[in-house]
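Omission of a single protein chain aside, the complex is shown with its protein chains in their original locations.
Coming up: subunit A.
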Amino acid sequence: MTKKRKRQDDFQKVKLKVGKKKPKLENATATNFKTKTIHLPEQLKEDGTLPTNNRKLNIKDLLSQMHHYNAGVKQSALLGLKDLLSQYPFIIDAHLSNILSEVTAVFTDKDANVRLAAVQLLQFLAPKIRAEQISPFFPLVSAHLSSAMTHITEGIQEDSLKVLDILLEQYPALITGRSSILLKNFVELISHQQLSKGLVNRDRSQSWILSVNPNRRLTSQQWRLKVLVRLSKFLQALADGSSRLRESEGLQEQKENPHATSNSIFINWKEHANDQQHIQVYENGGSQPNVSSQFRLRFFVGGLGAVDEGLSSAENLKGFIEIIIPLLIECWVEAVPPQLAASVGSGFEREPLQVMQQVLNIISLLWKLSKQHDETHKLEFWLRKNYLIDFKHHFMSHFPYALKEISKHRRKETNKSIKHCTILSNNVDHLLLNLTLSDIMVSLANASTLQKDSSWIEMIRKFVTKTLEDGSRLNSKQLNRLLGVSWRLMQIQPNREATETLIKAVYTLYQQRGLLLPVRTLLLKFFSKIYQKEELRSYRLRYRSKVLSRWLAGLPLQLSHLGSRNPELSTQLIDIIHTAAARANKELLKSLQTTAPRIYDPQEGTVVVLPAESQKRLVQLVYFLPSLPTDLLSRLSRCCIMGRLSSSLSAMLIGILHMRSSLSGWKYSVKDWLITDVDYFSFLFSTLTGFSKEELTWLQNLRGVPHVIQTQLSPVLLYLTDLDQFLHHWDVTEAVCHSLLVIPARSQSFDILQSAISKHLVGLTVIPDSTAGCVFGVICKLLDHTCVVSETLLPFLASCCYSLLYFLLTLEKGEAEHLKKRDKLWGACVSILALLPRVLRLMLQSLRVNRVGPEELPVVGQLLRLLLQHAPLRTHMLTNAILVQQIIKNITTLKSGSVQEQWLTDLHYCFSVYITGHPQGPNALSTVY
């Protein structure tokens, strides 16, 4: 290669041609990459001391960012704060004061996004902060809130309502405590005060007029609606709060003493007796020590020093009513201009209806509040004087219209679109509107002014009656209003016919099927309230409404039809029935008597299907039944036996029947209340037997099943019952025993018992073990020196006793179920043998051991040994010594062929110790055990 060539290579000329791409320079910068900004969402430095959010900002940074001039920074700080607090909830507790003071400060921020973020943060925080935690800071919160509400910027005003919503939901008690400022703010939101000369010569009620702001995004009607919704929520919270303190007249709070049971102690005696529950009753303080004092040195931190009364005094309420009601009427008039309402063709839009609804809601809440302060009806009179004419003019003139217009309107809506209509009916309830109006109006009337108001009251009455009669689809809220109006109508009108039609209308509603539970409950409460009111009148004035008594008489039947479908409703029914029965209401008792066989049916009667608490009430109701015929008693006895009533309830039932029988009371008490003695005894005996006649006859045919125990020495076969049934039967027998024991003529009752046993049980071959045991138990308890045991009974008892003992001795360890019976049955057998030596003798005589198979011999031997060892029986065994000796001899001869077994040696030994009385040392005895 030459130098020249090399040079050429180095400096080769690049030829550029037209139409071809220009080749790239080697040193050209490549520009085809894309850049991205470096985004550092997190700080690299870890702050070890304070927890941080995703951006590694701690609480101090975030809070200091809130003072930043840039709205974006503030918003991101709020979002970051939310992030941080959701990750580390414990920061809330530590920094609550700082957080609240910063967050509430931005309620009045100029930027809408910041306010939105603040509201969202508050929404997040509020459920996590308890009311007592926030209460020290609440003056601050509410100050910021009211500053936002009264802000000159509309946007801030609107957002302040959202804040109010959150606070109302979470802290109703706190926010209603500051009602005096907030109520004024509400008024200022929709109106402004006339500061011109009008103030001088007019009274203050005229000084506020509705304001119209054309700059607002919303129409003024929409805005008013928003404010009114909040106001009614606020008043609702206020009314709820104060009605908790006072007893209210409403239908909802119907209990006589709502707080009476709140702090009383309920104790079960058994636990008290076992030192498990203790009672401490305090001097003058009831069941709880009275330590909470109402005294406060200062009311609120940084407060004005004066107590915030709000609407809690009648005067303040009056003042507020004076301001707000003219405004509300104005709203109403703007929503429903008279000329518009009068013209037929135009229907109401959705908004006006909502406004009307809210206006009425607020008025009815104000009425409710006023009633709470109104002891002397002075306020009611004042309200009537000032507003009746206005209301009549504005509201009532449209009252029949309202329904008509709305129905037309709705028809129009359905033509448009179904979807829209459903929304509408969700939001606006024209029925509720009408009812609220009636409620307001009716509460202005009273009995003395009935004459003057008859025209519009009649209108309302017609409306109410009509609504009730076709009111199958009322919901509970509507019904509550409706019943409230009806109740008031009944109160102001003592006229019977008018009352009767109203009750009748309610009754037709009540009779409809398929009502929801809350609706049904409300109706029941309404009726029981009327009933109680009727009862309060003295005898001469007491007037029984026919519909009411029909309703009352229908209750037992309803109860029996209801069965177990709705236990809550059954409980309410039982409550009312119980009250009426305790007050000896004739109609009710009569219908209860006829329905009693169905209620107390052992198979599917109400008494066996309901939960235990209702069962108890039903059992107690037996006391009030006017008469207890034989079939009812047999049903009751079946109820006791079958185990679907618990044993304590069965004992209670037996105790109640004892009270009703002639054997308990004084000789001179009222005669017609008593059950006949025959019925009473047969009740006791059939309960004692534990099995019905049918069951016993069915048992007779059982052979060869594992539940039936058979021995060769006794004609009686044992049927083994379940353990549950056995224990229940045993417990019930205790109660029966007690009832029998307290009968004064002991020997007579014993005679009745033993004749019943010999009539119903002696012939049987299969006897349930529980029955046998219980019969023994009763005989043992009843027997005393005056009683004579009949001859027919003794062999039966002896063979029963042997069967039982045989069963006990052959019981294997595996049968855990029957093992629990052992102690009880053994005790019963032994005590009857000890009490009646003749039974023992008969039993020993029946032990003809040569008849039995070899497998039963050890059992007989063991039995004899145990009887010999049992101390109370020893003297009786001594008297029968020859018999015992004979048996042992027989056994020995039978076993002589085979090897001497252990049981036989034991038996011989025992016999020699106890009967023949060879003196043996105690060490010899101990070998036996």
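Just so it is clear, a residue touches a chain if its C-beta (ideal position, glycine included) is under 8 Å from a C-beta of that chain, and two chains touch if they have at least 3 such contacts; residues count from 1.
In this section, contacts and distances are computed from a predicted model.
Participant: So which of "tRNA (guanine(10)-N(2))-methyltransferase", "Proteasome subunit beta", "WD repeat-containing protein 18" or "Membrane magnesium transporter" is the UniProt name of the chain that got left out?
Facilitator: From the listed options "tRNA (guanine(10)-N(2))-methyltransferase", "Proteasome subunit beta", "WD repeat-containing protein 18" or "Membrane magnesium transporter", the omitted chain resolves to "WD repeat-containing protein 18".
Participant: Using the touch definition from the top, which of A:Arg598, A:Arg617, A:His707 or A:His908 touches the missing chain?
Facilitator: Touches the omitted chain: A:Arg617.
Participant: Touch as defined at the start, partner being the missing chain; which of A:Gly655, A:Pro715 or A:Gly827 qualifies?
Facilitator: That would be A:Gly655, which touches the missing chain.
Participant: Taking the full complex into account, find the residue in A:Lys13, A:Lys36, A:Lys270 or A:Arg851 that is in contact with the omitted chain.
Facilitator: Going through A:Lys13, A:Lys36, A:Lys270 or A:Arg851 one by one, A:Lys270 is the residue touching the chain not shown.
Participant: If I consider the whole complex, including the chain that's not displayed, which of A:Gln12, A:Thr35 or A:Gln280 touches that chain?
Facilitator: In the full complex, the listed residue that touches the missing chain is A:Gln280.
Participant: In the full complex, which bits of subunit A touch the chain not displayed? Write them out.
Facilitator: Output for subunit A: 256-257, 260-261, 263-270, 272-273, 275, 278-281, 284, 286-287, 535, 538-539, 578-579, 582-584, 617, 620, 623, 648, 651-652, 655-656, 658-659, 664, 666-670, 738, 741-742.
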